[in-house]
Structure formats: structure tokens, C-alpha cells
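So the structure is just underneath, and the comments pick up after that.
One protein chain is absent from this view; the other protein chains keep their places.
Letters are used for the chains, namely A and B, taken in the order the chains are written, and counting of residues starts over at 1 for each.
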Amino acid sequence: MILTVLSSLVVIFSQYFYLGKQWNLMEYLNNWFQISYAVALALGFVNLTVIHWKNIQRKREGWVFSIILLLTMYGYLIVGLAEWSFEGPIFGWIYENIMAALSAAIFSMVAFFITSAAYRAFRVRTKEATILLVCAVLVMLGRAPIGDAIWKSWLGGWSGFVNQWMMGTLNMAAMRAITLGAYVGGFATALRIMLGLERAHIGGTGTQ
Amino acid sequence: MERLMKIDRRIIYLIAAALVILTLFVPLGLPVKISDMTRGAYSAIENLPDGSLVFIAPMYDPGARGELDPMFVAMLHQCAKRGYKMLIGNTSWTLGVQMLHPIVTDILGDYGYTYGEDYIELGSKPGGSIWMQQATNDLVTACITDYNNQPLAQFPIISQVPKLAAEYVDAILVLDCGTPGAREWLTYVSTPTGIPLVVGVIQMSVPEHTPFLDSGQYKGLIGGSRGAAEYELLVGKPGKAVKSQDTMSVIALMVTLFIILGNIGYLTSRKK
Partner (left out) sequence: MMWLIAQGEAKAVWGIFAEGALVDFFIVLALAVLVWVMIARARTGRKIPTIKKVAGLEAVDEAIGRATEMGRPVTFIPGIQSIDNPQTLAALGIIAHVSRQCARYDTRFLALTCDPLPYAVIEEITRQAYLEEGRPDAFNPDDVRFLSAEQFAFCGACIGIFERERPAANIMVGSFYAESLILAETGSFQGMIQIGGTANTHQLPFFVAACDYALIGEEIYAASAYLSKEPVMYGTVVGQDILKIAIWLLILVGCIWATIDPSTTWLKSLLKN
């Protein structure tokens, strides 16, 4: 708790007082953060190893995949250490052709999930849900060239107006309000931790 | 009719996949209307003074390549056509600069750009917003080396940019898909130094960033795949984003149709 409060005071000093800026305290804090992150990453590495090793030892369901995971994890680590560069031939090839491709593949699933989520969620259950449905359809079609073609035949020169007004006026007002609230809330959470009212981050389960 | 409310999601996925594949082979060729927002972003970059120096920050990873790669390519083309000098790098998105390096080398090579004199790749630096603050004080100390681990001070272009400040950098062009991203560039670099900021974002982030465009904090905003397509057309290099618009149109229609079917089923079941 004392460490939390002291660290918070150091960060406040580094951001709000000119001596803190003069001394460039944030750079040192950032370096310490990077070091602690690296140590925690090693801890996470150990956690993965322990869990999957136990799976293999006890031959739990899917233990073969645990072998593949451990081989991949340690293999890529060894390759990276041996080549000591992101540009290394094997390290770079694995990244470009496996990791990047898999990342893009999983991200592309979002498109399909959006279709099923929209199909399930947009029902005319209540007045608000109906308004949501109409706005969603108008905006969705408005963002695609087909929407321009459809609206142009009905609305002529006003075809872009509906979409722009909904996104630029209606939506932006709500976004600003939610963003403002979220930032103030985040601010208050940080203050609670700084004042020692909340202790979850140090492993406590309670509040004061 | 009630079965319309419970269509198996696998059928929806199959139809979506089929339509995506179909539009790859049978393009609809629908015209892409240029929006004021994208035109504003294009103009903000185009109207920079001759001989400008811009910082391009591709703050994304492979997941967002589909939407942001076309913007990045078009941005390089526009800046190279105008003869701007470029610093290209980011912070915290380690894998982003690695995947874009071949694109940068190919495109700028075609325009006769010389590495170290006309452009430089800084690579990805750790530190996020802290790095950005450091770069506004001293760029060489913040970066130390370039993408190839060569000391930065040896490159002629760096002597023109001792730090990220309005007197040295004419614009910052950020491609954002998460945190740290455009908002950090706005908070820690653009606002304190006064360097204009032009931003390209993925579609789902457009509502979040539009208020900053409206308030004048961003000088331009390119939004999503549609924005990327419009931008490609403005730059005169139609590419992947333009080609993907047909797919977007077809999928938008498909989703609308399924929503209508689902509601017909819902209303029918409610009546009963």
C-alpha cells in the first residue's frame, strides 16, 4: 500500500511539477515498467509450461495439443535467441507466414460473427430496439457503395446526409458523453487506488 | 415462418463466404462516392508546403492489415508524389513495422527515394506515450537506432529533425487500430507541439475518433475500408480497398436481408 502511494506521488510529481519534467522522471519509470513487464512475461511463460506439462503428464483431454504448444513455444524462443533479430530468416518467415496469417484469419472471423450477431440482436422487441435496428441498417448500407446507389435513387442529393447526420451528430454526441464519463471514471479509479481505498491490485480482496 | 427467427448460423456463414468468394470473381463495379471526410484528409496532406517532412506512424499489427494497409500504401504514394521527406516508425506495435518494411522499400524505391536522405525507417520503439514525450525533446536519444539497428545520427535526414516539433515536422500521419494510437499522438505530440495530425482508423473506431475531427484536433480522418477505397481513388492508385467495396456492398445487403427475415419470424411468432 505504501509503495502504491509513494509510486503514485512520484508519477504525479513527474507529470505536474516542472522539476519532474526537468529530470525526465517518466523515462526512468517507463524503463522500470518495461523491466517488470519482462519479468512478469517470464512468469507467464512458466505458468504456461506448468499447466501444459501437467496436461501431458496426466494425459488429460487434448494433451497432444499441449505437446504441440510447448514444442512451438520453446522452439520459437530458441530460434529467436539463435538469430537474435526480428529479421532473422527463420524467425521472420515463421512470423510472416504463420503468426501474421493466423492473426489475420482470426480477425477475419469478426465479419462472420457480426452477421450472426446482427441477425440475432436486431429484433423489434421494443421502441428503442426498433430505432436501433433502423439506424443500424441505414448506417450499414450507407457505408457501402450499394447504399449510395439505393439512396441516390430515392433521396437524390440528400443521399449522403442521413448517414452523415446520424454518425456526425447523433452518434458523436453519445460517444462524447460516454467517453467523458469513462475518462472521469478511470480518473476516479486511479484516485481510489492512490488513496489506498482499493487494494485489488496488490492482491487484496477487499476495499477500505 | 417462425423458423426464420432461428436460422442456423452456419447457413449464414456459408452464404456470407459464398458471396465474398463470388465478388472476387464477379466484380459489381459499383461507383465509390468520395466523402467530405476523406477528401479533407487527402487535402490536408496534399496542401502541405513543398519539401515538407512528415512522420508516418503505422500503429497497427497484422490483424488490421486488411483495412489499414491500403491506406498506408496510398499515403506513401501521395507523399512520394509530392516529394515529401518521410520518417516512418511507431511505438509499441513491434510487428507492424516489420511487416510493412517490404512495402516501404518497394514503393519508395519506385519513386527514386534514397534511404537516409529522403526517408528513414525508425522501426518500433518501446515505451508508448513515454517514447512520444521523449521524441518531442530529442529524437535521436528516443530512437538511438533505425530499423536495421544502425546509429541514427549518421543519417542526413535526422540532422533536419532533432526533435518532433512544428519547426521540423510538417505533419504526423497516424494509422491507428488500438492503444497506443492516434489519441496518444494527439495528447503527447500534436497538442503540445502544434504539429498537424491526420489519422486513418479501422471502421469500428470511426465513431470514437470523429469528435476529434469535428473539434479540429485532427486535420483529417480516413475511416475504415470505405475510407481507404476513397483515399486510393483520390491518390489515383486504386487497389485492394476499392476491390473490396463490392464485397462490402453484398455483405451489407445480406445482413439487412437476414435482419428483415429474422424480424418477420419474430413478429409472426408474437402474433401467435
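In this section, a contact is a pair of C-beta atoms (placed from the backbone, for glycine too) under 8 Å apart; a residue touches a chain by one contact, two chains touch by 3 or more.
Here the structure is a predicted model, which means the values were calculated and not measured.
Peer 1: Give me the visible chains that the unshown chain touches, in label order.
Peer 2: Among the chains that are shown, those touched by the missing chain are A, B.
Peer 1: In the full complex, which of B:R9, B:K33, B:R82 or B:K237 touches the chain missing from this view?
Peer 2: From the options B:R9, B:K33, B:R82 or B:K237, the contact with the absent chain belongs to B:R9.
Peer 1: Of the listed residues A:V64, A:A117 or A:L170, which contacts the missing chain in the full complex?
Peer 2: Final answer for the missing-chain contact: A:A117.
Peer 1: Among A:V50, A:A82, A:V134 or A:L170, single out the residue that touches the unshown chain.
Peer 2: Of the listed residues, the one touching the omitted chain is A:V50.
Peer 1: I'm checking contacts with the chain that's been left out. Which of A:V5, A:I68 or A:A182 qualifies?
Peer 2: Of the candidates A:V5, A:I68 or A:A182, A:A182 is in touch with the missing chain.
Peer 1: List every residue of chain B that touches the chain not included in the displayed model.
Peer 2: Contacting residues on chain B, toward the hidden partner: 9, 61, 63-64, 137, 177-179, 192, 204-205, 207-208.
Peer 1: Touching the missing chain, which residues of chain A?
Peer 2: 12, 15-25, 27-28, 33, 36-37, 40-44, 47-48, 50-51, 54, 61-62, 99, 102-103, 106-107, 109-110, 113-114, 116-118, 120-122, 175, 178-182, 184-193, 195, 197-198, 200-208
Rule of thumb we're sticking to: only the chains that are shown with their structure count from here on.
Peer 1: What is the distance in Å between the mean C-alpha positions of chain A and chain B?
Peer 2: For chain A versus chain B, the centre distance works out to 18 Å.
Peer 1: Considering only the defined contacts, which chain A positions touch chain B in the complex?
Peer 2: Going by the criterion above, the answer is residues 24, 26-27, 29-30, 34, 86-87, 92, 95-96, 99-101, 103-104, 106-108, 111-112, 114-116, 118-120, 122-125, 133, 136-137, 140-141, 143-149, 160, 164, 167-168, 171-172, 175-176, 179.
Peer 1: So in the complex, which bits of chain B are touching chain A?
Peer 2: 7, 9, 12-13, 16-17, 30-33, 35-36, 61-66, 94-95, 98-99, 126-127, 130-131, 133-134, 137, 148, 203, 206-208, 210-211, 214, 224, 226, 245-246, 248-256, 258-259, 262-263, 266-267
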